[in-house]
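Yeah, one chain of the complex is gone here, protein chain that is, but the others are all in their spots.
Labels run A and B following the written order; every chain starts at residue 1.
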Amino acid sequence: MAKKRVVTTTINGKETQFLCQPRQTLLEVLRDDLALTGSKEGCANGNCGACTVLCDGKAVDSCLVLAVEAEGVEIETIEGVAPVDGLDSLQDAFLQQAALQCGICTPGFIMSAKALLQEQPDPSEEDIRFYLAGNLCRCTGYDKIVRAVQDAAAARLQV
Amino acid sequence: MASTSYKVIGTRPIRHDGTDKVTGRAQYGADIQLSGMLFGDILRSPHAHARIKSIDTSQAENYPGVRAVVTCADLPEPEQKVADLGEGDVNLYHLCQNVLARQKVLYKGHAVAAVAADDIHIAQEAIQQINVEYEVLPPVLDVLEAMEATAPVLNDDVRTDSMAGEESADPTNVAKHFFYEKGDVEKGFEAAHVVIEREYRTATVHQGYIEPHNATALWNQDGQITIWTSTQGSFMVRQQMADLLQMSESKIKVVPMEIGGGFGGKISVYLQPVAALLSKKSGRPVKLVMDRAAIFEATGPTPGSYIRVKMGADREGKITAAEAYLAYEAGAFPGSPVSCGCMCIFACYDVPHGRINGYDVCVNKPRTNAYRAPGSTNAAFAAESVVDEICERLEMDPVEFRLKNAAQEGTRRVDGVQFARIGMRETVEAIRDSEHWKAPLEGKHRGRGIGSGFWFNVGLKSSVTAILAADGTVSLLEGSTDIGGTRTSLSMQLAETLGIAAEDIKPAVVDTDSVGYNDVTGGSRVTFSTGIAVHNAGLEMRRQLIERAANIWEVDASEVQYENGEVRGPEGKVFTFRELAAKVHATGEPITVKGTSGSENQAGAFGTHCVDVEVDPETGKVEVLRYTIAQDCGTAIHPAYVEGQMQGGAVQGIGWALNEEYVYDEQGAMLNATFLDYRIPTCYDLPMMDTIIVEVPDPQHPYGVRGVGEVPIVPPPAALVAAIYQAVGVRMRELPASPPRLLHQILQAEAVE
Partner (left out) sequence: MHDFDYEAPVDLDTALRLFSEQNGGARALAGGTDLIDQIRLGRYTPDVLVDIKKLPELNVLDSQAGGLRIGAAVPCSKIYQNEAVVSDYEAIVDSCRIIGGVQIQNRASVGGNLCNSGPAADSTPSLIVLGGRCVIASTQGQREVPAEDFCTGPGKNVLQQGEILVEIRFSSRSERSGSHYRRFIPRYEMDIAVVGVGASVTLDETGETFVEARIALGAVAPTPLFAREASESLAGQPVNDETIARAAELAQQIARPIDDMRGTKEFRIHVTGVLTRRVLAAAIARARGEKEETRIGH
């Protein structure tokens, strides 16, 4: 087996070191070694977005990132989204709009939507739909997800 | 339209499991971590049809890090026995072969052997060390070809079972023949002014849930097995496991984890028995998770089909007769939902004379499983498309035609069943009266279509336990796994019954040892049937609270009433729910009640959809511009989640209509087993999905609930192809109406002109 590597990263604001094989994906290490199971595996080839995390603020499919590539990277996962005293406005909007059914895609959608609202604070419906096309949901038909992101954008602009 | 007398029903509380699901804390099947846990992987057949000559696992067993290897030899010899799984039957002899192939592999991806190892990478390497010698056989992939006498036969034990109880003499791929007849069909067609007969084809499509199948098993040293898994029916998993392993159900506990979508596809077992065998051999807990390719190649798609429909109508647009021939792919083993297709195909209409033949046909594809209104979408595509052509010939508005022919209370279906109170007509009226239908559709290459659909919805059995706490909250223990918010729809019904807030109910989906028997989460049954169980539990809790108050007040229970969450006695005596709950411990035994259901049958649900499309006539690409769904939901308990079911189902139907299909090569290898090339809709492909909740309460449910989950997938393909026809003048009779197929039709039509 190839030599294992020590990787030093920041995950959800906390400096984290882990040991990994080069062939392990970031998703695998997050889930199996660091017990951060909020990021989900839906397809393992970058087509469903369920494993979306932010690396240095950019949304990526963690199934297509090697864990060794995370050296020096700031990672944010779904577990880091909620503030200590409640929920993020995106999380709240997903609940208010009933924008989830089974919920397996929800962490990925929230991470992508978070990146969207950082880049485009006031997106149109078209912008939202285009930006979130890399996240698949099979339950909702997307209507309520799009509305939730619209609500969260409005809530963020009000603050 | 909702009744205003309810306090909780019809409101939109935050779902009870919501916070866990938006923070990533909810534990789905693959999230479980157990100490000493091993990871497994499955070796799958590279061939669509082959005889297994030998399996040599010795190299894999000696591979460093490998703890166990299993094959079919580790399963007991299976019996011929049919098990009812709620949404379809399964023959255990076939289920056993599906879990781990025995003499033959019947589709590419068929599980052959499995390995448990220290990590997933070792397991993946080790399965490559298993040597399987195959004798490759010719596959048959097309449903009509598989019916021919010369076709390769998949299963030696399959004979054609006709409804008359006869069986064919020789092995065949045609496992079942269903036949229904009503009235005098020939006479009916003679009375027709217009008769249309057409053939239709639909492709094999997959449920496409985002969460992979998974199972983690511990076969403990005391002989007790625990399975942690995502499933639509923990009790069905227990039953299938007990049958396959030939042991008592009491030895098996199934812990339902959160489930990331099922749509019918997570009822049958695939990994659970294999994980258990690996655990038994290794003495350690073992986790198995499927990859996406295996999900497509080896788990229940819904059948591809061939359907022929003939329908006649008189000058006034009344249907005089209808006839259908349906052949559905069962996949490797018998069990397609063709019988449901037969019963649904003309269910929207009052058909005076009808005849239906249905065939369940084995082909070298994965064994099909339930998918949202199984069998009905294929059938509705054919029947509704014929209706659209009849309307065109009669120059009749399709809404008017549907109103004229709508099935209603008392209408007898061709398969003999008479409808109770149903809302087909009301859904058509809702579309007729909608802003969408009234709005003019302008622009080139645009068209509007409508389609209707039916699904039975089932009753079956449920059990719940409700536990009163001293602070006035109630724990609700249920066994119906929650795929789309049923914890909340059930809690709301209990809250309504007790007259308290939905937030004061604490629902939990518990394991098979911790609650009474529950049938599958399927057939659109949970909010209906488990809802009845919940209502019964609520009534029993009310009865005990009345009794308790009577004891405290030292009056006869007949003098005490329960209303609006209060217990009222004589002389203005009153306890609020909370006040009385606080006294329970000091005044007697704890209050823990159960509720069950099982004798009620739903009346069925109807939906009518309206869609506007724009077609690019140079590429055959279809854009969905506007979509409205009208559906009879009986009573909408939580309207937001009812809308969500309608929207999600309709979008699955849109995917089925426009792009989704299994593509195979001649050897029977699926070519598009990824979410890249098996194209489910993305949010950029869709508009907002408008909903109209129609409420025609089902009298069999205390709150009038009808199941809402399945019927919305049924109408979209028919509605879309009707809209495409209006846009570009070609009738698509094969699904999906993908750009290459649609462009081909457009170019052909242009060539003729």
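Rule of thumb we're sticking to: a contact is a pair of C-beta atoms (placed from the backbone, for glycine too) under 8 Å apart; a residue touches a chain by one contact, two chains touch by 3 or more.
The model shown is predicted, which means the values in this text are computed figures rather than measured ones.
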Full-complex contact with the absent chain, from A:Leu87, A:Ala133 or A:Ala155: A:Ala133
Absent-chain contact - pick from A:Gly49, A:Gly103 or A:Gly141: A:Gly49
Residue touching the undisplayed chain, where the options are A:Ile11, A:Leu34, A:Leu66 or A:Ala148: A:Leu66
Selected residue (touches chain absent from view) among A:Ala115, A:Cys139 or A:Ala153: A:Ala115
Chain not shown, touching residues in chain A: 1-3, 5, 21-23, 25, 44-47, 49, 52, 55, 58-61, 63-66, 68-69, 71, 112, 115-116, 126, 130-131, 133-135
Chain B residues touching the omitted chain (full complex): 121, 124, 618-621, 623, 658-659, 663, 671-672, 676-677, 679, 681-682, 684-685, 738-740, 743-744, 747
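Everything that follows uses one rule, which is that only the chains that are shown with their structure count from here on.
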Residue ranges of chain B in contact with chain A within the complex: 12, 14-15, 17-19, 21-28, 30-31, 33, 120-121, 207-212, 258-263, 289, 291-292, 483-485, 638, 640-641, 643-645, 647-652, 674-676, 680-684, 686, 688-689
Residues of chain A touching chain B in the complex: 21, 23-24, 28, 31-32, 35-45, 47-48, 50, 77-79, 81-82, 87, 91, 94-98, 100-107, 110, 125, 128-130, 132-147
